[in-house]
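Written out below as structure tokens is the structure these notes cover.
Note that one protein chain of the assembly has been removed; the remaining protein chains are unaltered in position.
So, chain A:
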Amino acid sequence: MTTVAELPAGFADKVLSAQSTFRSVMDAMARPGSVQRIVSAAGTPSAMMRGTAAIALTLFDHDTPVWLDGGMSATPEVAKWLKFHTSAPVVSDSSIASFALAGDPENLLSLDRFAFGSNEYPDRSTTLILQVESLTDGPFVELQGPGINGTAALRASIQPQDLFERLAINAALFPRGIDVVLVHDDAIVAIPRTTRLARGG
């Protein structure tokens, strides 16, 4: 039984850490494919990377149902930590989640199990936060779309390997779709629903 005192800590400075983390996420979302750093440190449950924990502390609250994959829910630590620090409800139905945390991306659910929003309200979609092996080494992909001047190059080692193939549904569904944030340690890369694969993948 974990007591509250044994849970990893949240941000030391809630206000300014959340602000700087948000700006990293905003810059990542506005410049898909670019690697942004999260500088604010927080305690992390063992299944969570630093970036994932910081994003959770910055964006989650009682208004955001959160879905955890097998990697995140293997022990109850993550759910307890989220509940204590963010009061976000942890849900088992991925299709109503505002955010989905994936710590075992190899066994990632099929994307259509998440919320895509509706044509009237495409914002009512799940944002998928995916922990990956590396955002500096690995296969080379070239991305294009809003936020990118020409094309953006990304070297990343991502599971599932066919992630970009799966994300092709974003092109067919737009404006519905799913936005992805890739996390490795304190580095993040956003792949919003407007981003298309230009080469590689």
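Note that a contact is a pair of C-beta atoms (placed from the backbone, for glycine too) under 8 Å apart; a residue touches a chain by one contact, two chains touch by 3 or more; residues count from 1.
Everything below uses one rule, namely that contacts and distances are computed from a predicted model.
J.: If you had to name the missing chain as UniProt does, which of "Phenazine antibiotic biosynthesis protein", "Sugar ABC transporter permease", "TldD protein" or "Alpha-D-ribose 1-methylphosphonate 5-phosphate C-P lyase" would it be?
T.: "Alpha-D-ribose 1-methylphosphonate 5-phosphate C-P lyase"
J.: Specify the residue from the set A:Ala30, A:Val91 or A:Ala168 that touches the hidden chain.
T.: In the complete complex, the chain left out is touched by residue A:Ala30.
J.: For the full complex, which residue in A:Ile148, A:Leu167 or A:Ala187 touches the chain that was left out?
T.: Spelled out, the listed residue whose C-beta touches the missing chain is A:Ile148.
J.: For the chain that's not shown, point to the residue among A:Ser46, A:Asn119, A:Thr136 or A:Gln161 touching it.
T.: In the complete complex, the chain left out is touched by residue A:Asn119.
J.: Given the contact definition stated above, which residue among A:Ala42, A:Leu59 or A:Ala102 touches the chain not shown here?
T.: A:Leu59
J.: Touching the missing chain, which residues of chain A?
T.: 14-16, 18-20, 22-23, 25-26, 29-31, 58-61, 63-64, 98, 118-123, 125, 127, 146-149, 174-175, 177, 179, 192-194
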